[in-house]
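Just one protein chain is left out here, and the rest sit where they should.
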């Protein structure tokens, strides 16, 4: 991929020593394959391999990073092509939406979305100009033209992006139809599922019963007890594994872990089946299910991920009108030392478990997470996540974690994106920031060049492969 | 203002690229007018326009940043000219106090107070030496001489500081006599009030009843119900607006927001009138009043500010002896995601509201505040506040907020000072740090020069003007 407008040394410190070393390190890894161990791209895209419809549909509409910022400045989501959940048809003009985006692209100056978008334009679409109001429609047309070509079909891009693995995130009841189609198509691209049973675990949620019914339908059995439920999950894990999965994931409000007695779990579950589970019941059940999922991982060796600390759908107006994942999930303070106590005491010394913990609460990096991961053999730290998946965010992660946990209790980079086009942009940015972080250490004689040469490859490729068992 | 001892490139990074860019950016804004949208200068000073009495009275005694540091090192407040509340006359020698300050000026090395003081001496008083024990009294005399000249009258300094707006902070019962006098004087300086009803909202405070009586006297009506109270506030807001106010402000211990039913609010208020309001009543009432103030803002368009998280008068000995605002207010951890939930769900999508939120808890910048402001159209972030209004503090603010919220969900700089002389020093420092922050981004090719040229002007002038509706 040639680059027109992007400086080849971008994101490196201006100090000549650091910049030179950072570039040397980056060049060692910039062309390594991309391993994406956690994300939200739809497998259907790769299964169907049909052309992306247009720039707005491809780039803007799936990306809540983009429209939440536009919304914060007073631009209604309706005008940005976001469909209300009532299905009421909204007439939208994708060219007009692109123009609104271009008019407001200055809002993203200094944000990762801005950096990724510049990469997508320059490196994926080879567009030589910075997006602005004046060139917006010309650029739209240039992208549109490219999207019609075979080079821009999803699988072509997958190959061009040099992707070794693309991991999706899939519900417990998901039949993984598209993953199967990909396998059956004979295409060599490795697109694997990850098992995320949140919807059937969250017994206090309004739609839980419906989700459970989906699970029943998928497994072809009724779930009438907690024991049935556990067996269903075990069966689904096994199926996911057979479809290539190497990991599970849980998005929880709190990482609180606590094992219930079997009869307590049964009666909680019964209450849920009767539609009578309270918020407290939900929290207790989730705490117990984290213990159960860890146990299962020691048995079937699926890597366990926990993504805690997001208050989902904080803006209820947006949630009711547009549904989930619309840019209004807001982090809350999160505690790990107390909350993970039970899980780590039960399984933290078990070499069969790999537990990868994420956070949206940066104050826990040096206080809780690095000390925990720097001690328990089972625990590893996921990279800077979501709001912190950014130049300064990734830098803070490394600076606050490395001195206590080293780099070998971390697991490389995760793009965690719904925006397929942004994957190479995100990995490229991550590689640059890791290179810059190591270059700073070399320039200060904290590590030497040999260390850095090894570490940059581990950070980019080896650690993710090893820890996600890929 | 000529500068003798201050390096023109001070506070910029030493890296030649960054320093050059930072200076270019700074020079574009250094002479822009000062807009001060929030502070604590007494309007009387501008109304009366009489000479400042002496350096100690002008510079030291109003500034608790200065004497809290001296106190921390064992210098009693009595000896620094701070008057006990019992009014008992304390014989103080202002020349001696200045000497004590000079003897201990080394304590302020590396603090913003040190930087501001150096600016005041060099740029306001054109004193060519760094303050120390040896030159203390000579400098005192030099300042004293200047203070007698017309150039150092308050309004002359206001003009020389190139102030476009100076905002004061005033209680709900305040008749704004001095603001009126300024208007009537024909002087063109724009000195406007801001509506801060804390004293009449805090029903659990000892002096609440007295404060309410002041309000009754000001409006000439008895306040016998919550409904009366709300009408009184609305009336006062209207009056403040007529006197030029564009904003309100609330200093609250917690930013907890929760709407009460009308009858609950009424009975709470009754309890307060009977002198029976508990601490919990006070917290509930404040939570409700934040909702009410937001509602009023949607109606009268006054910008709403919240300054939470300060434990006032932590040192009860100092409080009892010397009163409030004596340097012993200590921050506490503060939560926003949960606490602002109700307010933001009620008014956060309302384009008529501008809610500017401050914090003393830096851990919330990237975890809560930037995600909230990066989503809700009504919410904006106030700048680094109080203890964090400093070189490293402002830098942390920008570094942790910008990647999620951009700069366009922030509102420029606030000096928030009681020390009139420090206003240009504080704005100059802020402009330098913003310039340096942007220069770092340019030097790393995160933004380009065009971005930075626009952003420095927005950070210095346009954002504050727009968001405070000035």
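Lettered A and B in written order, each chain numbered from 1.
Rule of thumb we're sticking to: contacts are C-beta pairs under 8 Å (C-beta built on N, C-alpha and C of every residue); 3 or more make two chains touch, one makes a residue touch a chain.
All figures in this text were calculated on a predicted structure; none of them were measured in a lab.
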Contacting the left-out chain in the complete assembly, out of B:252, B:328 or B:379: B:328
Candidate in contact with the missing chain, chosen from A:176, A:373, A:411 or A:463: A:373
Candidates B:7, B:242 or B:263 - the one touching the absent chain: B:7
Omitted-chain contact residue, chosen from A:126, A:151 or A:403: A:403
Interface with the unshown chain - residue positions in subunit A: 15, 17-18, 335, 337-338, 341, 344-345, 348-349, 351, 363, 366-368, 370-377, 379, 399-400, 402-409, 441, 443-448, 451, 454-455
Footprint left on subunit B by the chain that the document does not show: 6-7, 9-15, 68-69, 71-74, 106-112, 114-115, 130, 311, 314-318, 327-333, 360-363, 387-388, 390-393
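We adopt the following convention: only the chains that are shown with their structure count from here on.
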Whole-Å separation of chain centres (CA-atom averages), subunit A against subunit B: 40
